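A single protein chain has been removed from this complex, and every other one stays in its place.
Here is subunit A:
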């Protein structure tokens, strides 16, 4: 496996008043890896991710994403990444095509590129019949797949996915992970947060955050061995229980 580091984080912290949401976390992500970023609600996952994608300023520590410092060069970071938030964030009152045009446009794609990408994307997701329908009228699973594809429009080196499969049916979740694998095969790095422990098993490596710290970081197989259990679910429960 290619061991080039595409994300490296050192002692990264975020403090809100007297509450430390992220407490000196350090880790590295390899290029082309599917990196699972796990943790209970409120453990600090989203805050950490927001620092990495350049919309939240770290209180202390360092992080480089795709070779750019998130503190000093966050706009360059933004050029190299794609992001799909846990809240569906495309425009419900625009059609699928219009959404693609808009996001392609603000990432600086040319008109012909946008046309081509739109065609490819609609074909791949089999959305031909609804391409001119408002996004708001689509079922959630379709929306999520669309949002993921739009996050990939500008061919970013890293894609951050914040609970991409929340509220989605098992079949769509399976399809979604097939898309993630296909993207990883192309060499894109995927940084995924999730609450589904079966999904954690699909990741190359996972980290588990508990109360602002990273408590564990390894491949799913090693973690299961280390905690002497059969599934990631049990690993997660053990870690979370230790704290309580």
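Worth pointing out:
By our rule, a residue touches a chain if its C-beta (ideal position, glycine included) is under 8 Å from a C-beta of that chain, and two chains touch if they have at least 3 such contacts; residues count from 1.
As a working rule, contacts and distances are computed from a predicted model.
In the listed set "Multicomponent K+:H+ antiporter subunit G", "Acetyltransferase component of pyruvate dehydrogenase complex", "ABC transporter permease" or "Protein LplC", the entry agreeing with the UniProt name of the missing subunit chain is "ABC transporter permease".
Residue A:81 is the one among A:22, A:66 or A:81 that touches the chain not shown.
Contact with the chain that does not appear here is found for just one residue of A:53, A:96 or A:200, A:53. Contact with the chain that does not appear here is found for just one residue of A:27, A:102 or A:227, A:102.
In the full complex, subunit A makes contact with the omitted chain through residues 50, 53-57, 74-76, 78-79, 81, 83, 85, 87-94, 98, 101-103, 105-108.
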